[in-house]
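All protein chains but one are shown in place.
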Amino acid sequence: MLLPKEKLSEALGALAAEANVIAPVKWEGDVFFMPYKGGDVCLEGNGKLPPKDVLFPKTEKMYSYSIAKGTMTEHNDAAATILFGVRSCDAASIERLDKVFLEQGYKDGFYSAKREGLAVIAMGCDKPMATCFCTSMGIDPMKAEVADVQMCPVEGGFTVEAVTEKGKEIVKKWDSLLDKKSKAKPAKVECSLNINVPEDFEKKLMDMFESPIWDDVTKACLGCACCTYVCPTCYCFDINQDVHGDEGTAFRCWDSCMFSDYTRMAGGHNPRPSKKERLRNRYLHKLAYYKDRHGKYLCVGCGRCIANCPAHLDITAFAEKAMEVE
Amino acid sequence: MINEIKNACLKAFESGEVGYIIGWQATRFADKTTPLFMRSAEDVEKLVWNKYCVNSTAKYALEDKYPEKKIGIILRGCDSRAVARMISDKQLKRENLYLIGVVCDGKEDPICATCSHKTPVIYDVLIGQPTTEEISPERFAEVEKIAAMTPDERYNYWAVQYDKCIRCYACRNVCPACNCVECYADQYRTGWQGKAHNRAENQVYGLTRAYHVGDRCIECGQCERVCPMNLPIMSQTRKMLKDINDLFGPTECGLTIEEAPVLGEYDLNDREEFM
Amino acid sequence: MCDHNHNDPNHVCTCSDNPLVPQVCKVIKITAETPDVKTFRIQTLDGKKPFAPMPGQLAMISLLGVGEAMFSITAQGEDWIESSIKRTGMLTDALHEMTEGQTIAVRGPYGNHFPVDDCKGKDILFIGGGIGLAPVRSFIRYAIEHREDYGHLDVLYGSRSSADLVFKDDLFENWPKVEDLDVHLTIDRPEEGWNGSVAFVPAFLEQKAFDPAGKKVVLCGPPIMIKFCLQSLLKMGFSKENVITTLEMRMKCGIGKCGRCNIGSKYVCLDGPVFTMSELDELPDEK
Partner (left out) sequence: MSVKENWEPKILAFCCNWCTYTGADLAGLNRMKYPENVHVIRVPCSSRVNPQFIIRAFQKGCDGVMVCGCHPGDCHYATGNYYTRRRFMLMKRLLEHNGIDPNRFVCRWISGAEAAKFRDVVTQVSNQIKAMGPNEKFREPYYLEKEAE
């Protein structure tokens, strides 16, 4: 089935009537996933920031309390949301976050409430960017992992294919707009940036913990948190209190393993004192630790860290250098 | 030009006084270079000098405060001002540094249009012909554009910018004037800087940093280059520099190595507004 | 590892359906163990135990308005749990200024627990250093309650000075009375009025020269002490799988999500804090 290009904003308008729709929109010169308020959507490249803050917001109130009364009220108001225009790499990152927040030991109440209310309309990629390398990380640009509706750009519009029950309901709403006869198929797409990741690369990386390669790979790093905050699969957070006299609110907010106080303990001891240990921990988490635990790489090849790194570091250049080390 | 720089580096290594030299190397992307730390003669082969050498090389010396040998740094005009800035802030020692100055030909960075110091201000060896320098008339164009707005428009303009800020602290980590041993934002236990990501905390961070470096800013433009969200950070510090120019006389920071910051000193007959 | 299935009736925890939201409780008793260590006895507002931890498990204790941090649960009774807290930071300062009856918020229990089952039928040597005795004490009390399951028990404990010995009533009155349990105490520097041993814990351990046959070791204290005790134990012939320790890392969520307490791919709050030394060798040694 095909949704003609010019009918797209009408289709999104129909969805926006019932649930809030988040779509890639041009704002202040870049593309961001923002609430859709009519107008056209920008489908070149990918969002500057990943859509992860729909499920894992930058700052999220957890519970408010009154110290005198000793009362505690939880904040967990998750509205139904439809996420449109999600590329396969970001969809894969949602699947990685699901494993952490929904399975790893405990189910996170805040995340799971948002996740149940979320419908993902994935959009295939016909023109990957120079920094994209999702195909090297085993991700198909035209087939997203957690998509409820899979759309792919073709000549004159987008193929539409409902994958789950939620997807069928959405496609039902678009019934009048769809051209059912079209048999258009999306063309195969290959990323220009490729690394061939060897078998059990994570075992090799974990044995390289003491190797001297880390000194010169991390030397140019500035130790900022740019790569972690643009990364779709980074999920570290900090818990803090916003206190006003007798009452206060505990909130959780994005945090980064690249910050100096991330692992600093009360007595002052810090197992990761300098940017070398921190960047090593970040690279190993992406390419080794997560795979050792869940069987898939935590890096989905979206290339945002390569595009935004102030010192122009590059996780794929690191991976290739690590492959040469015996 | 590149061969002269390479020879300077080789000569530095032969002298035996220099431990490593900081320069630029190519990456897999044609339009990007990344800092290169040359430890020996073979590394010098990887050195590049083209219009994509936009990374500042100076601030890496801050991580090695007690080097066994000298730290070599290849300096463009703005990097040399960064080194002068850190030396006059007592964060770097001149004798620990071996400075290879290169007259800059302007890089792929918007700040180069208003650059007033293509010739390095401090160096051990200079490569290239010194050029005549003059302050660009466009220096405060951005500040005047914002000054022309009404207060509410100005506030909304900045509110949108600070809504974008994701507090990655790249602007702080790259700025040569931001060279405190422990930044106020890292002592978050004392409550100076909240950890929450919202407009209010971003405004406090943005304004506090602008104020901390405003009177020592060397206008190298690295903060705007590295910002992933493209905030106009320079226009805050340039506003302060414009006021300093108007109130305390024309100033450019980071030109000499014994330069006291404007807010670190006073003058008995400064303008009097608070009487 | 207590993997928290909430439909198991006798599993009591504060998770509700959202593990990050604590339960408001009150502190019913505060005993000052040493000048900088206090023990807080915690009970829910309606007089029950917030949860039933296994020995070695942790609780996230928060003082509303100040902060939240992870502490080991050193003891539990019919309707209370106890945690001993040393004064080192912002939150612990505020905790030490608390009075009895004030409210506190608790969530847990978190982490795995001491391997109480595969230590059954074996002798156990408990080694503690300073505040490190607190997590070990939870296993000692468990062993005393199930005395018949375990062989000979030894408690070897040292601290800076006699004033710094925690749980003095256990050390001097209760535990010596338990049959087949010996308490060995030491302090770092000589003091008048102290006729016991004066030595660092690793050296004191070597003087005792325990026989490793059929003996498990539970070891907890400052990292430097763990390092030297392990060397002494290996010299005495102990094997690494028999030496069990509990680790300290910066923890924020306590439920294996916030990512900061990882050592390699293991999370100290989820897969730990209890590890055997052989397990630790497989992990990268982030000091």
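All chains are identified by letter, namely A, B and C, in their written order; residue positions are counted from 1 within each chain.
Throughout what follows, a contact is a pair of C-beta atoms (placed from the backbone, for glycine too) under 8 Å apart; a residue touches a chain by one contact, two chains touch by 3 or more.
Computed from a predicted model, the values in this text were never measured in an experiment.
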item	value
Of B:Q91, B:Q203 or B:N230, the one touching the omitted chain in the full complex	B:Q203
Hidden-chain contact residue, picked from the options B:D43, B:D109 or B:D215	B:D215
Interface residues of subunit B (partner: the chain not displayed)	143, 146-147, 151-158, 192, 198-200, 203-204, 207-208, 210-211, 214-215, 236, 239-240, 243-244, 247-248, 262-263, 266-268, 270-275
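We take it that only the chains that are shown with their structure count from here on.
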item	value
Arrangement of touching chains [line / ring / star / complete / other]	line
Innermost chain, taking as reference the mean of every protein Cα atom displayed	A
Centroid distance [mean C-alpha coordinates] between subunit B and subunit A, Å	32
Whole-Å separation of chain centres (CA-atom averages), subunit A against subunit C	38
Interchain centroid distance [CA atoms averaged], subunit B/subunit C, Å	50
Residues of subunit A engaged with two or more neighbouring chains	238, 255
Complex contact set, residues of subunit B against subunit A	27-29, 32-37, 55, 60, 63, 160, 164, 166-170, 172-174, 182, 186, 188, 194-198, 222, 225-226, 228-230
Residues on subunit A engaged by subunit B in the complex (per definition of touch)	28-30, 48-49, 58-59, 130-131, 193, 216, 219-220, 222-226, 228-230, 238, 240, 242, 251, 253-256, 259-261, 274, 308, 310-314, 316-317
Contacting residues of subunit C [partner subunit A, same complex]	3-4, 15-24, 45, 62, 64-69, 88-92, 103, 105, 223, 248-250, 252-253, 255-262, 264-265, 267, 270, 284-287
